[in-house]
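For subunit A:
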Amino acid sequence: MLFNLNFRVIGETLPEFWLGFISTLSISLTAFAGAIVIGIIACAMSIQPSRLVRAPAVAYVDVIRATPLLAQLYFLYFGLPSFGVLMPETVIGIIALSINSGAYVSEIIRSGIMSIPRGQVEASASSGMNYWQQMRLIILPQALRPMVSPLIGQAIVLVKDSSLLSLISVLELTRVGQTLANDRFMPTEGLATTAMGYLIIYFGLKLMAAAWMRINHPSARH
Partner candidate 1 sequence: MIKFKELNKWYGTHHVLQNINLEVAKGEVVVVCGPSGSGKSTLIRCVNGLEKFQSGTLIVDNLPVAVEANLRQLRMELGFVFQQFNLYPHKTALENVTLAPIHVRKLPKKEAISRGRAMLEKVGLADKFDSYPQQLSGGQQQRVAIARSLCMQPKVMLFDEPTSALDPEMINEVLDVMVSLAKDGMTMIVVTHEMGFARKVADRVAFIDKGIIVEIAAPEDFFTTPRNERTREFLGKILHH
Partner candidate 2 sequence: MTMFLEQLQGIAQYYPVILKGVGVTLALSVIGIVAGTSVGFVLGIGRASSNKLLSFVIGAYTDIFRGTPVLVQVFVVFFILPEAGIELDSFTAGALALSNIAACFISEIVASGIRAVPIGQVEAAASAGLTRLQQLWLVVMPQATRMIVPSLVGQFVLLVKDSSVVSAIGLLDLTRSGWIIVQSVPNGLLVFSVVGIGYFLICYPLLHLSRRMEKP
């Protein structure tokens, strides 16, 4: 019964699933871009000497990391209208995703920068570069490499997180699967196809990560 999937139904509803799939992809991409921007700003703030500048960034990261995305999403979804801010759910969702992932991206960038050996800082300082030159010419270019794998990991998390947007009526992959499951009384087919959609994205991103590992560390075992 579980494995006798009604493929005809799946075939008929494929166009709708396709819409949901594309929607999930574009939402994720947009939110990821937003997360990178937010992450860069937050990270830059968190490594400043001034406590006044660091504190909000550190607080932001800690609060985001210690609370669930769903609560953050509802915070914005139910909270923004009371300020008179009316936005389409999709936009609210993307904002929530960006703010959430931004905290993790900030940590990833930070550890990328921290992973550069002190010797690099010392060498570049000794040759007369100021802080910004050190950052721009020596530290950041090297820090980018170790960031790629964790960033792909965060992208994977973000795509999965985007499924929560279905709960605020955003049209994306999970919502399509739910709607079809309810309308057509075929929960198995609906959810199986939904899962398939996410797995395609997941393995796609994993392949990217593996390809990067091969380019970057040709000798590594794992």
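If you want to know what made the cut, all candidates are chains of the complex that A comes from, given by their letters.
By definition in this document, contacts are C-beta pairs under 8 Å (C-beta built on N, C-alpha and C of every residue); 3 or more make two chains touch, one makes a residue touch a chain; residues count from 1.
These numbers come from a predicted model, not from an experiment.
Chemist: Scan 1 or 2 and return whichever one touches subunit A in the complex.
Modeler: Candidate touching subunit A in this assembly: 2.
Chemist: Going by the contact rule at the top, pick out the subunit A residues touching candidate 2 in the complex.
Modeler: Answer in residue numbers: 1-2, 62-63, 65-72, 74-83, 156, 160-164, 166-167, 174, 177-178, 181, 187-188, 191, 194-195, 198-199, 202-203, 206, 222.
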